[in-house]
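Structure, as structure tokens:
Here the complex is missing a single protein chain, while all its other protein chains stay put.
Showing chain A:
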Amino acid sequence: MIEIRHLFKRYHNHQDSDWVLKDINLMIPEGISVGLLGRNGAGKSTLLRLIAGMDTPERGEIIRYARVSWPIGLSGGFQNSMTGRQNVKFVARVHGAGLDVQRIIDDVEAFAEIGSAFDDPIRTYSSGMRARLNFGLSLAFDFDVYLSDEATAVGDRAFRAKATKAFKDKIGEACLIMVSHSEGILRDLCQSGIYLKDGQALWYDDIDDAIKAYHADTDSSHDNQPEAFEDLASLSLQQLHTLRLERKQAFEKARQEMEAAQKPDIPTSERKAYGSAFRVAREQWHTVIMAIQKRQADKETDT
């Protein structure tokens, strides 16, 4: 069980920085896996870091009644100049593994499947290899609560499947608090959801309700997009190019999600939803490209 009381957090980057998290009160029960939802910058990762004890809140407190992992995901946790093996050894020792260190190293090496790179410095690793190592490392310890910050986002299909399976195997003895933009995985692994919005955290007993609430908010902003389309002509070429890059990223993300959803255990209706999202993203991307081409053609005729 994790108890969060009157939690306030902000970063002192600017002079008048706003609260990222504002008066959050939560009680995360034992044995329940929770998905964290929210837009980019809503404070999902911050909340995860706070729960992990990496960061300290401005006000309020977090009481952990369980063994909590570090946030598993892309960011850090390894020292670049040391090899994978040395890093694993270090973390095992920090966690008081004692005589178990060798067993943990073997486990991680077997799980990560990065071959001889295990003895190369971390700085030579790709992000996927780091994720594999970090993930395998966290599984080697018997935590009660695993924190996952898009732990499965990088990494190929085989690794994703393996990671999801590993999490599923842990159900019963451990639970998860995870940040993910892939709703399929959230539905798969979590029972409850927390939706972060404007520094507030809303608790939903059912993850589906949380996803619905999240969709309801984001879709309403999507409704404005047709107007944005008509404005394409008024944008500068520079703005068009940035828009094109954004669209391209959105398209690529939609494609990845669609590919991830191509699994027999996901219902067809959901696969269709990913498919249509993919098509919409592709359409939007192409519209911008057409607009840019048209603009460039106009320029050439002008000169």
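Basically, contacts are C-beta pairs under 8 Å (C-beta built on N, C-alpha and C of every residue); 3 or more make two chains touch, one makes a residue touch a chain; residues count from 1.
In this section, contacts and distances are computed from a predicted model.
Think of the chain that is not pictured: of "Cytochrome c oxidase subunit 3", "Transport permease protein", "Sigma-70 family RNA polymerase sigma factor" or "Multicomponent Na+:H+ antiporter subunit B", UniProt labels it "Transport permease protein".
Residue in contact with the omitted chain (choice from A:I32, A:A66 or A:I292): A:A66.
Screening A:T56, A:T124, A:Q200 or A:Q262 against the full complex identifies A:T56 as the residue touching the chain left out.
Interface note: of A:N25, A:S81, A:Q200 or A:S276, the residue touching the hidden chain in the full complex is A:S81. The missing chain, though absent from the display, is touched by one residue of A:D107, A:D144 or A:E257; that residue is A:D144.
By the touch criterion stated above, the residues of chain A touching the omitted chain are 52-57, 61-68, 70-71, 75-82, 86, 89-96, 144.
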